[in-house]
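Of the protein chains in this complex, one is absent; all others appear in place.
Let's look at chain A:
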Amino acid sequence: MSREARITLLVLVAVVAGAVVAFGAPHVLSDYFVRIILLIALNAILVLALSLSNGFTGVFSLGHVGFIGAGAYISGILSIPVQQKMALLPHLPGFLHAFSLPFLPATLVAGVLTALLAVVVGYPLMRLSGYFVSVATMGFLIIVNVVLINASDFTRGARTFTGVPLETTLPWVMGWLAITVFVLARLVYSPFGRAMKAVRDDTIAASAVGIGVLRTRLIAFVIGAFFSGVGGSLYAHYLGSFSPNTFYFALTMSLITMLVLGGMGSLTGAVVGVICVSLLSEVLRSVERGFTIGDFAVPALFGASQIVLGFIFILVMIFRPKGIMGDRELTFGSTQRSATVNQTEERKR
């Protein structure tokens, strides 16, 4: 089978399997498992959005959770039902009181406004490289947090933001995940994706072949921010209530761990990282509650799961420093380096 045909088949299988899970799982599985699948899919969107700049373009952002938070609050403000807005957010500007958007448009607006925010933030920051851009984007995250806490007319400040309709169902998240994977795969495996990787490898050589370094980084950053904003909106409509600290360092660390563990230069790696970390922490969490095998009882050891998880991260980094997938994509049948799209095979067609 040619490479093209195999990939087409794989995509079809993935889409069908995704649809079956999205619509079938809620009928078959308990709420607990449906919730786990939903969170995996939601985190996959967030980690994929992060991989665009951090993995493929070499701009290691620590600020994407700021975009997720912005998306969550924007979408939340837009979609709280009009009757409740007066009670919950009495000081909102008048025009925001007058309407409330359904889930999909609210999510799209959140994505677009977040992307615009990324243009403003990225224009100065994308000139920086290495540690400098990491620290600067973390500065952005801190600013977002402080703004969310202080703009209490819009956000209720440090108090819980609540009243967001619970509309994030598994089919919604799987649908958005499919769109995210589709768009990112086409971008990453295209001339634009090559430019991103060139900028990551060597900014000077990249400009010497006519690539606009700032422009390339900014586009990757802004597209990542769009999907972060979308993911934030899904998060908001999943939780219903949240506060500024929901979107802060804890979430940042968890997303970055998933990305680094999965492999930074690979889309499937990002998803693999999310699945591994999520499943492991669920399993470990149920184990630490204590269990019995036959007559042998293991007592509860609360906190042990965190320690084991930490150990596993350390082991992966020692034995697979480029993450589980590195820069290979999972294509079943042949795991290929994304860097070395097989030339000879492509030419045979």
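Just so we're on the same page, a contact is a pair of C-beta atoms (placed from the backbone, for glycine too) under 8 Å apart; a residue touches a chain by one contact, two chains touch by 3 or more; residues count from 1.
Heads up, the rule we're going with is that contacts and distances are computed from a predicted model.
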Inset, instruction - Pick from "ABC transporter related protein", "RNA polymerase subunit sigma-24", "Phosphate transport system permease protein PstA" or "Aspartate carbamoyltransferase regulatory chain" the UniProt protein name of the chain that isn't shown here. - result: "ABC transporter related protein"
Legend entry - Selected from A:P81, A:G212 or A:G290 as touching the chain missing from the view: A:G212
Legend entry - Listed residues A:G94, A:P124, A:P191 or A:G303, member touching the removed chain: A:P191
Inset, instruction - For the chain that's not shown, point to the residue among A:V183, A:V308 or A:L330 touching it. - result: A:V183
Inset, instruction - Mind listing the chain A residues that contact the chain we can't see here? - result: 183, 186-187, 190-192, 194-195, 197-198, 200-202, 204-213, 219, 265, 327, 337, 339-344, 347
